[in-house]
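Here it is, the structure, as structure tokens.
The other protein chains are all here in position, but one chain of the complex has been omitted.
Chains here go by letter, A and B, matching the order in which they are written, and residues are numbered from 1 within each.
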Amino acid sequence: MLRVAKRVLHGLVLLFGVSVLTFALLSAAPGNLFDELRLNPQISPETVTALKAEYGVDRPWLTRYAYWTSSAVRGDFGYSLSYRCAVGKLLWPRVRNTLLLTVLATLLSWMIAIPWGIFEAMRRGQWIDRLGGGITATLLAIPELVLGLLLLLLAARTGWFPAGGMLSTNAGDATVVRNAWDLVRHLMLPVVALALGSAPLLIRYVRSAIASAMDMPFVEIARGHGISSWRIVFRHALPAAANSLISLFGFSIGTLLSASLLIEIILSWPGLGPLVLEAMLARDTYVVMAVVMLSSVFLILGNALADVLLYWSDPRIRAV
Amino acid sequence: MITDPRPTKPDSQPLLRVRNLFLAYAKRRAFAAESIATHALRGVSFELREGETLALVGPSGSGKSSLARCLVRLETPSSGQIFLEGNDLCRMDAIALSSARKEIHLIFQDAASALNPRFTVEEIVGEPLVIHEPTMGHGERKRRVSDALKQVELALGWHSRRPRELSGGQRQRVAIARALVLQPKLLILDEALSSLDLSAQSQIANLFFDLQERQGLAYLYITHDLGMAKAVAGEIAVLEAGRLVPQALPTELIASNLQPVS
Partner (left out) sequence: MNRTFRPIALLVFLASLHVALLFPGFFAPYDFAAQNRDLPFAPPTKLHFVDPAGGFHLWPFVHPFQDNTDANGVYAEDLTQSYPLRLFVNGDPYKVAGLWTAHIHLFGVQSPGQIFLFGTDDFGRDELSRMFFGGRISLFAGILGATIAISVGAAMGLVAGFFGGWRDAVIMRVSELFLALPWLYLLFAVRALLPLRVKSTDAFLLLVSIVGLVGWARPARLVRGIVLAAKERNFVLAARAMGASNTHVVIYHIWPETYGVLLTTAALLVPQFILAEVTLSFLGLGVGEPIPSWGNLLAPLQRYSVLTSYWWMYLPAVALVFLFLAYHWASTTLQSKTAEVRA
């Protein structure tokens, strides 16, 4: 229990540090939204001045940071000047969309990686292992960027998938069931893109974890006793490999908000990715700040979760 | 105090004189109020003269290695004095300490780990020269290295080998050559023979005898092996739990059937 508390404290301190760092970086950026706004003839100079005063843009950095933190812990992430609404309102639908994507993609990745990794480990050194190794190496070498573009091309050429976006334009007037199906169709491409991007690395880790578990003496002994391969893998090797796999799983959780950034932008999925890009281009500090902080929360949580899960599952660590 | 019945040269001071050496470690547990002090050495005193061999025998945990480390200033004693040729090592400034270091050298138990596997024999033996005489020319250094290697009876042609190509005995010879290259007066042998096989042990022991005769080296031989100590040393001191046990001459030691030293 004490250990968990220490971990949580550590995470909070880290979060604090991250918020300071991000806010400092963003504040140091030359040029701000108000300069852009001033050019907009629809907004009167008085409004701009008033907004400036309200958001204390002219006040020193520390004051602004304190102001931001005190409202953030109450759930108010500030105001988006380019979208003209509260940042929070802007964020949550996007977070929901991103999570929809990443959770499904993570599940898919793990569902591919575990059986394939086990299979490769069992057939170590044989031709099928090497073929699989070659495929994962090639997939690893293909950047997400290219993967996204290729899938987009596939969609455009074959028409099997909608080329990007989340819902078709006439979604409003269709029935719930049709909308759900529409959503699924739009989901398929980005989810596949993400899964293909992360699966190769996972497969590698699974394979090496199982392979090194299988190299351990107690597995040799079990084999000597005549226990069948499958039983060995599931009852002996897998639990031994579980350590590294569990921490890996924790890290997967950690990247739930950040892994899909690029794919969302390429495939026009309305998640956090396009939001943060636009906000950056428009110098909308509070939006970028909120998104970065949220992703960091997930990362830190993911790491902490990996630690805690490891502690809970491995009796050896508890004994220390 | 060691009382030695042999007549001492009346007007020579001992090479090494250790007085009342204390060494304590403070171990503090996280969030604990007090720290627990572990005393490695509790008031150790002894003398060693030029050209003589003193064996320090004791079980593991008795403080032998701590003493060795204090003597080469790898550790700083909590109190006490270490006189090398009359000068207190514990109160020397950096420059004096640097030249004092040329007189004392430590030989480790495990030569394999004490030699950097990436270095060649020549580089290993030459390292003390690089440290203490940086202005020495390449050729001069090579000559000194060859001399040292000759002294340890390592055949020519080993210069560019690396430690992993050498046997245990050869590695120890290289370590000794490294110790000799600065022409020290005192060698501290921290279990220097214990990791060798029997034939290598006798060879190296003979090497030590030869060097002592030829060059008048003094040895402080630290070991847990009483039999070995008896074979090589003129005097034996027994260290137990950081203290020197009142000493007797070797034969009395065996006769009195001390508690087993591990």
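In the analysis below, contacts are C-beta pairs under 8 Å (C-beta built on N, C-alpha and C of every residue); 3 or more make two chains touch, one makes a residue touch a chain.
From a predicted model like this one, the values you see are computed outputs, not experimental measurements.
Of A:Pro93, A:Pro115 or A:Pro143, it is A:Pro143 that touches the chain left out of the display.
From the set B:Ser98, B:Ser160 or B:Gln215, the residue in touch with the chain omitted from the display is B:Ser98, counting the whole complex. Listed residues A:Arg84, A:Arg157 or A:His225: the one in touch with the omitted chain is A:Arg157. Interface residues of chain B facing the missing partner chain: 69, 72-74, 97-98, 101-102, 105-106, 108, 110, 113-116, 118, 127-128, 130-132, 175.
Looking at chain A, the residues touching the absent chain are 14, 17-18, 21-22, 25-26, 28-31, 137-138, 140-143, 145-146, 149, 152-153, 156-157, 163, 255, 257-258, 261-262, 265-266, 276-277, 280-281, 283, 288, 291-292, 295-296, 299-300, 303.
The definition used in the following text is that only the chains that are shown with their structure count from here on.
Chain A and chain B have centres, each the mean of its CA atoms, that are 59 Å apart.
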